[in-house]
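Input: a single structure, listed below in C-alpha cells.
Only one protein chain is missing from this complex, and each of the others stays in its spot.
Every chain is named by a letter (A, B and C) in the order it is written, and numbering of its residues begins at 1.
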C-alpha cells in the first residue's frame, strides 16, 4: 500500500503506475534527498518534535541507505513511485517506528524542491569548472600560436586579417559571460523551500532558518506557496545552458569549417577524429559536429520546460514532475560539450604554412588602405570609395593591393603616396591595428596577459 | 581497432569515445538493422556479389544474434560505437570471412536511415493503434452518457448547454485528423534509402528495387544525396506527434478542471488517482495532469530536431546522430499519453445529479432566446440586444430567464409571446439545436452512429 | 457602444482596448471575411431567414466595402476591435437595418475560422507556386551545368565526387516532399466551420452544406465544438512551413560556403550581393545568409502556436486570437525565402576552372578503389582496409591515388592490376557509378529527364 493510501480503496492500474512513476529518473536526486532528510531530522530533534535517539537512528539509517545505493545494492521499486518514497519506505523497513516521524512538517512538495535546488547548485558548480577548463584550453592554444595571422570573416567572406589568439579569446570572453549567468542563477536559486510543506507551511514549531543554514542556503524562501509552485530557477538555469550551447555550436561550426579541405587551417589528431565505414580516406572532426548538434538538445530541453510551466495554476501540479529530465539531460549534455571541446582544443595543430600561403587572397588589407587615406585627411566615405576602386582594379588585373603601382594608385586618388606600401599586406595590416580590444599585436598581447592572470594558468 | 581504422594511427580518447558513442540508444534499432542486413545480403547474392552460402551464413548468424539480443545475452560494446558496428563485428566474430562481405555497396549512412525509416514506420503503426484505442474509449464514454447535458464553455465562461457526447466527439474528431497526419507521414516516408551508400551510390551492380520491395518500401529513393542527408521524414513525424500532444494536453486540462471540487463533473476511480504525502484527504487526477505536462516534452523533442537540422550543409553530418533520441522519446511519450488517457476515460464516472443541479447557472439559454426572436423576424443584432437586456434584468432580480414573467419580457420586447417558455431552460435549448454538426439530440445521435460504424465498435 | 454591449454598463479602459484589439493585424482577413459573409447571406436568403432584397443590399454593401478597403479608403477603427466587427459595423452604417440580420446563426467564433481557413488555403496555393518556381530554378541550373563534377561532402570533409546536377536535384526532391506536405495539409483543412456558431450550432434552419459548397470547401465539419476550438490545421501548416524553412536554411548554408573564398565554387552576380560599409573589397551573399537566418523565424512561429494551444480547455478561448500573427509571419517569410532563393539560383555562375583545379584533393576516388577490389572478389571489409592503406601511403608520399605505381599498389594488395587506373580519378569515379539514384552520368541524366517532365519546363 502507498504511504499516502489512507483513504484509498483500490490501487492504481499498471498503466497508470508505469505512466506516473518517476523513480526511473528521480533516483538521481538520492544524495540530496538524504542530505535534506538528515538536516530536517536534526531540526525536528532540536525543536523537540523528535527525540535525539530517533534522530540518530534516522541519520544512521539514511547513511546506510546511501552506502547501499552507491554500492548498487539498493533496490528501487516502481510501486514506491519516487526517490522520496523509496528512501523513506526503506528507512521504515530498516529502523521501524522512528522513521515514520521523518515526514513531520514536510511534504513531498517542499522536499523535492529542496533536493532539486541542491542538485542544481552542485550541477552549476560542475559546469562552472568545465567552463573554466575550456577557457584554459583555448587560452593555452592562443598562447601556443601567438603571432599567427588568420583571415577574419564576416558573411563567411574574408574581411580583415586577425590574430588567431585574438579570435580564440573571443570564445573565452563568451564563456566568461556564460559563467556569469550561471553564478547569478546560483545566487538567485540558493534559497530554501524546506518547511513550505504542501503549500501553506505548518503549525508545528519548526525552524526553517536552521535547515536553510545547515544545507548551505542563503535563507528560507519568504512565501510557502511560491516555494512549492515556481520553477523559474530551472527555467533560468536551462536558459543559461541553452546560451552556452549556442556558443559552443558556433565554436563547433568554426572548427568544422577550419578542418575542411577547403579551409585547411587545422588538423585534428587521430585521437579526436573518426573514419568512415565506406570511404577509406575519411577523417572527420566528429566531436565538434556533435557539439554543434547537441546544442539543439539543450534548446529543446529549455523549450520543454517553458512549455511545461505555461498556464499552470498554483500551486503544485503533477505536470511539474516533468521538470527533472530536461534538467538532467541539459546538464549532462552541456558538461559533455564543454569537456569534449577542451579535448579537441588540446588535440589540434594549426597548419601555419598552408594558412600563410592562403592569406593574401581576399584583399584583407583593403580597410587598412581606407584608414591610410583617412589619416591623410580624406573623409571616410571617399576613402572607402577609393579603396573599393583599387580592389576593383586588382580584380581586373588579378593581383593584390601591394601589386598596384604607385601610378595606378594615384590614378584612383592623388593623395596616395609611397608610404602606402607600409600599410599593405596582412602583416602591415595587423601591425596597424592599435585600438583597445583590436586585433593588433600590442592590444592582443595585453588581453592574453589579462586572461593568463584571470585564469591563473601560471605561465605565459 | 575500429572497422574503419585503416588510415588511423591512434585511437580516440576516452572523453571522445564516450561523447560520440551512440550504442547506448541506437541499439533500439537492432531488429530493423538485422532486417535490413538480411535483405541486403539476399540482394547481394541475387546479384552475384556474394555466394548463396555466404548469404546463408550471414542470415543464420544474424538470426542468432537477434535471438541473443532478445534474450538479453548480447554484449553491447561502446568501443564498437553503434548498433551497426556492434552487430557486424559480432557477426564477423561468429562466422568469419563471409561477414566481411555484408557491408559491400552499403555505408552506415544509408544503413542507419533504412533502419530508422523502418523503425518509424512501425512506431507510426503503434501510435495509430493507440489513437484508435482512445477514440473507442471516448466514444464508449459518450454512448454510456448519451443524453447528459453539460455546460459548454467559451472563455471558460458558461456559454450554451451541450450534450456531453457531442463534446467527447470533438476529441474523437481531433484524433481522427491526428491519425490522418500520421498516415500521410507514413506514406511519404516509406521509400528506401538503401543503396545510396555514403552519398553517391555505387558502381557495383546492386538492385535497389529488390531490397526496397523485400523491406516493404514503396520504391527506392530517387536521389542518393537526398537519401542520406534529409531528415524531413522525422521532422514531419515529430510535428504530427507534437500536434497529438497539444490535443491531449487540452483533454488533460478539461478533465483536470472537471475533477475539481468547483466543477465536480467527474469522479475518477481510485485506480487512476493518487494521494498526498501530507494531506490525507487528497485524491488527485495525476495521470491527466501528467498527460498535460508530457505534451511539453513532445514539443521540446520537435524543437530539438528542427534546431538540429537548421543550417547543416549536405550531405551527412555527425550532428545527425542526435536525430534518434528525440524520436524515441517522442514516440514513447505519445504512446504513454494515449494509453493512459484511454485508461482514465474508462475509469471516470459523471456526477449527473451534481451537473444537473449546477446547470441552470450561467444563462446558457440566452442564445436560444435570441434565436427565438430571429424566428419571429427580429434582426439578429436587435435580438442579441433584447436577450442581453433580459439577462441583465435576471441578474438584477437574481433569477433565471424562465423566471421572467411575460410582462417583464414584453417590457423589453413586445414581440415576445407565451411560446417563449418552450425555448428556455437547457433541455429546451438542446432540443432546439438542429443544424448539421450541432449539439441537438438528433444531430448528435447521427454523429454517434457515424463513429460507431467508423470505429467498428459493434454495438451502440 | 460595442455590438455585443447589451449587458455592459462600462466600456473597457484604454489599456485593455489597446491590448485586446486585433484589428491591427486581422484586417489581413478582410477579403475572406467578405467572401464568407456573402456566402452566409445568400444561404440565409435561400433558407428564408432573410429576404432576397436584404441579401442583395448586403452583398452590394460588402462589395462596396471591399472596394474601399482595396483603395485604401476604409477607416479601420480600434474601438471596433476586429475585422469582423469593423466590416459589419461599416455595413450597418452604410445600409442600415438589413445589415443587422447578417450575423444571424453565426458567431465570431465560426466566422473567424471560416475566414482563416480560406486565407490559409490561398496562402498554401501561393507557397506551392513559389516552391515550384524554386524547383524550376534549381533544375535549370542543373541542366545548365550538366556534367560538372564537384566534391561531395560528408562531415564537411570531401567524400566522393558527385555531379553538380545530382546535388541540385537533392534539393528539388526535398521541395517536392515539402509540396506534398502542404497539399495534405490543404486537403485536411478544407472543411467548413461556418454554422458551428459560438460552439453549439443553432436552432435556426441553416444549410451548412450550401455555404460549404459555395466557399469551395469539401464539406461542413461534423462537430461544432471541434470546429470552433481546434487549431490543428494551422499547427500542421506551420509545421510544414518550418520544415521548408529548415530545408532552405541548408541550401543557404551550402551556397554561403560555396561563395566563400575557400570553396570558391560560385560567384553570385552583383545583383544578388551586398557590400560592406567599412571594407571596400567585400561582396557578400547576403540573401542566402538571410534565408538561413529567417528559417529561425518560421521555427519560432511554430513554437509560438504550439505553446499557445497547450493546455487550453474547450472551446474558444481568447488566447486563440494570438493564432494569426505567427501564421501571417510564417507565410510571408517562407514566400520571401523561396522567391529569393530562386532569384539567387538564377544569378550565380559556377567557377568550373577553379573547381576542376581543386577536385583532385581529398582522395575522392578511394571508395571507387574499394569497389574495384570488391569486383575482384575481395570482401568489402578487406577492400576498405586496402584502400585505406593506399590513401595513407599517398598522404606520406604527397600524391594522389593515381600517382601510386602498380608495384606500390601490389605491395598493399596483390589483387590489384593494371586496370585499376581505369577506376581512379574523379572522372573515372563518376563514370563508375551506376546504381539507381546514384551520381553516375547515366542515372543523373535519367533523373534530369524525369524532373524536366514533372516540372514541365519544356526543354532540356
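One rule holds in what follows: contacts are C-beta pairs under 8 Å (C-beta built on N, C-alpha and C of every residue); 3 or more make two chains touch, one makes a residue touch a chain.
Note that the structure is a prediction, hence the values are computed from the model and not measured.
For the options A:11, A:239 or A:269, the residue in contact with the chain missing from this view is A:239.
Checked against the hidden chain, the listed residues C:55, C:101 or C:292 yield one contact partner: C:292.
Residue-wise, the contact with the chain that is not shown comes from C:321, picked out of C:321, C:367 or C:400.
Along subunit C, the points of touch with the absent chain fall at residues 2-13, 15-16, 18-20, 84-85, 103, 106-109, 197-198, 269-284, 286-287, 289-290, 292-297, 299-308, 317-322, 325-326, 336, 339-340, 343, 347. Panel shows subunit A; residues 3-7, 49, 92, 97-105, 109, 152-156, 159-162, 166-167, 169-170, 173-174, 177-178, 180-181, 184, 188, 195-206, 208-209, 220-230, 232, 235-236, 239-240, 242-243, 246-247, 249-250, 252-254, 257, 292, 295-296, 299, 302-303, 306-307, 309-318, 367-368, 371, 374-375, 379-382, 384-389, 391-392, 395, 432-440, 443, 447, 450 of it touch the chain omitted from the view. For subunit B, the residues in touch with the chain missing from this view are 151, 153-160, 256-257, 259-263, 275-286, 289, 303, 306-307, 310-312, 358, 361-363, 366-367, 369-370, 384-391.
Heads up, the rule we're going with is that only the chains that are shown with their structure count from here on.
Least-squares overlay of CA atoms from subunit A onto subunit B yields a rotation of 180° to the nearest 5. Looking at which two chains touch through the most C-beta pairs, you get B-C. Mean C-alpha positions place subunit A and subunit B at a centre distance of 33 Å.
Across the assembly, subunit A contributes 275-284, 286, 289, 303, 306-307, 310 as residues in contact with two or more other chains.
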